[in-house]
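Shown here: the complex without one of its protein chains, the others still in place.
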């Protein structure tokens, strides 16, 4: 939508998945899987399913026309199914979208997109964890001044700080992995959510998603949990990025973003080197909590299909996946290229010490804590 | 971004303004106005300004390339200015973006987009007010059961309900009008916000925006107020749409959305007639509060330019304008085509009455209150 | 704080836990456990620990004085420790709060409060699940009109609706149970988070909390996950309460809140019977998403202790636990006393049918789905 800011908001591989064509493709995959599953259950002929699958090629569909026609139905599935029926011809048309309702397609497509987005996010977060763990491991004895309420406090190991980053990312990642594995159920409830679960099971197998105990058309645990875990991830990333912006201050100078020469330049000040990745992480992360709140507010859904709350989820979840993906990609970049300055850390520590910090406090437990953190990640 | 849902989220004329090309165009208008203003102040030659203005044609710029290159700077203005300098040639290049910083261009472009978006939103809201006022005026004596906590209470005039809708929309509109008139200031502070206000004044005249007392690079009153007013507008629209979904329930049947035959159909249930406009209003409106919260959170901005909070505003404000615009367009549609059923209102009232409501309660003050509401709108 | 609304917001047993005296008591328990743990590790004499434990009696502390003095330190722990040292006398005073920092006490107390609040919330949610499951089991064949976008759609089993409620509550409960069991870690990092984990382990055993791999002073996974799970719970409760308000409408009349005669009366309309429990659930639940957003925003914490974000958590988490507890208690009340009217359900269904719904659609899969839902709860 606001493509000119995509450099900030849409880094990483999640963004295209949740764009218009990504959604279109996922919806068509759901229609194909539905046809295959209904054929498997003997509800439609196998040849019809094959014909439908063959027709579900997103490049043959007119995204703009579907989006425009969707307005008449508050769902793009009505025009999508109409186009799909036209594509397969009159003989096969009755077997398209068989017994399903629009929400089945949108919800299942959302879970499919989410799974793929989580895969790419997970790859970036895993690399970020590894980079943070490396910083922790190699900086066990790198002393810096610990700062509380932004005031100098006592010496601390930079490696321990980085171990905390790694542990936080590792924890957020574990939440996403659990959701990816068991928390993304297909929706195949039919018009009022009473369809037999056999179909849902077959579609789930076809798409590699979970089979829910019940249709969840107005019981929105799955999107709410997903949103919460994405919000938690961006929160951890924001902590790391905030630390880097503070360590990179001119007066502090303990860390800087690496990367090539062009990055971080200013239109007005040639001498500046901006912490581009950290700022981008923060730009994305600050947008997440409001979106999570929207997803939670939208759980109040009426009867068998909500009038407004469900429809509010679509764009919100898309944006949340996009921004979390961008934050993860920028965060990985940040950690993989972070350059620290141990001499400056020591200098700042000595200066502070003169001003009162008890230098004597050792870094003794740091290495033990780092070992625990790194071991925890391996689990 | 999620174009397949644009039928719901992007109705009305505000959406294209805040899309990528809309932003690109607005930024180029700002560069042209800046050139004209610096020429007016004698800082650059008049011919340079004319050459720059001539080059500021959005269709000649490569939006995707700019967005991609923006990643290296957390702002699209760096590559935009580079392209613009290339377009005007070496002799004029030094006069491009003269003394300005990226934030000057992005913030001023945001205000320009906002002003245009508010114009289109205002047209839709004004029409919605008129439609609601008409419903109020023609239904002064249309009795219905008033409902509190969703329980039947006492008789009330439907016209009074509609007068409340009109008054709410009128009030939200007044806030937007005040902001459009005096609350959208240019930003022309230069690198650290200390540039002389003369330039800001000249740019403001050129673009039809306000001239601020001071640069507001990290004092974010203007975007915060704008966000609040948009949130208030969508809140009023949500109230109206919620009422309509409730009045349109099968068991109530007191109102229905008009419009052509196709609209509101279901993929699974041919007999259904869905309240498409009301649901669309609610889908947009439910997304606004979280976005407003993000804008308010983003007011905590560091020193002379924020590291993250400012950059979080861009997409958030764009989305808020887009959704408020869509909600307004759908709300206008809803009110202009609303069909009410006075007979059913009376029938429901009589039934309730048998169950205990004091029928005697007159509608006496309704007409007086409606007169006050309609008079208030005229002001 | 706003005690006059406590009937709505503070039902259930969680509210007093997170009130001022609840926090005071929990902080003293942490000080006592810290003393015991440092004695266990040989850092302080056993008799000192015993004397400290004996002095940690909340009724002997002046809550208002502590709250007032806390202002000078942005933490109540400074005056609390001062009072505690005065209580134990000069000889023992040096052993109080040994090697700990304010955040250790506040964070560990928060986790302790959360565990107890979750216990009481869990009891209410478990009862609510059971009540919903009973409704599901006994209404397998109770036909009602399914409603989508608040329009009549196709027949559905009320038991299936209730099974969805039960499944949603059961899922939200599972999240809270997991957090209560392993997601509430003590914080014992000392001034800058580098203290040896042995102490944390000993305090965790003493208090029945988890021992974290690392201090989490600025890695806020634990409070963020807790907040997310509370937000999800209130979201499910809101769905149920919304359904009840809609079913209880005069024109629908398919459900009503039971309970004694007084409840639900109006100051102005004697005939009214308001759905008090459902409205109270909604009043609490609507407040949760904004609080969750605050908790997520607050994850951006600087260095070794945040300047503002951490301190913002205290009241927010308290309020969230209080409101989730109240929503759970009201939700249990709602479900345990819900009265449904199968005759009215059938009547409404027949009326709708005349208007076009396909009556033929059976409830066939409902019983199978209900079995799955109930089995899922048993796991």
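When the chains are written out, they are named A, B and C in that same order, and each has its own residue count from 1.
By our rule, a residue touches a chain if its C-beta (ideal position, glycine included) is under 8 Å from a C-beta of that chain, and two chains touch if they have at least 3 such contacts.
Predicted model only: the values in this text are computed from it and were never measured.
Q: One chain isn't shown here. Among C:30, C:92 or C:291, which residue touches it?
A: Touching the chain that is not displayed is residue C:291.
Q: In the whole complex, not just what's shown, which of A:25, A:76, A:152 or A:170 touches the removed chain?
A: Within the whole complex, the residue contacting the unshown chain is A:152.
Q: Pick from B:191, B:250 or B:315: which residue touches the chain that isn't shown?
A: B:191
Q: For the chain that got dropped from the picture, name the residues of chain A it touches.
A: Residues touching the hidden chain, for chain A, are 145, 147-154, 245-246, 248-252, 266, 269, 271-275, 279, 289-290, 293, 297, 348, 351-352, 355-358.
Q: Using the touch rule from the top, list residues of chain B that touch the missing partner.
A: Counting only chain B, the missing chain is touched by 74, 101, 146-150, 153-157, 160-161, 163-165, 167-168, 171-172, 175, 191-197, 213-216, 218-221, 224-225, 228-229, 231-232, 234-236, 238-239, 242-243, 246, 282, 285-286, 288-290, 292-294, 296-297, 299-307, 363-366, 368-369, 372-373, 375-376.
Q: Tell me, which residues in chain C touch the chain that this view leaves out?
A: Within chain C, the residues touching the omitted chain are 1-9, 11, 18-20, 23-24, 27, 63-64, 66-78, 81, 97, 99-102, 190-191, 238, 241-242, 245, 262-269, 274-276, 278-287, 289-294, 297-298, 307-309, 311-312, 314-316, 318-319, 322.
FYI, only the chains that are shown with their structure count from here on.
Q: Using mean CA coordinates as chain centres, what's the chain B-chain C distance in Å?
A: Measuring from centre to centre gives 36 Å for this pair.
Q: What whole-Å value do you get for the distance between chain A and chain B if each is reduced to the mean of its CA atoms?
A: Each chain reduced to its C-alpha mean, chain A and chain B end up 28 Å apart.
Q: Where in chain B do residues touch two or more of the other chains?
A: Where chain B meets two or more other chains at a single residue, that happens at 245, 266, 269, 274-275, 279, 289-290, 293, 297.
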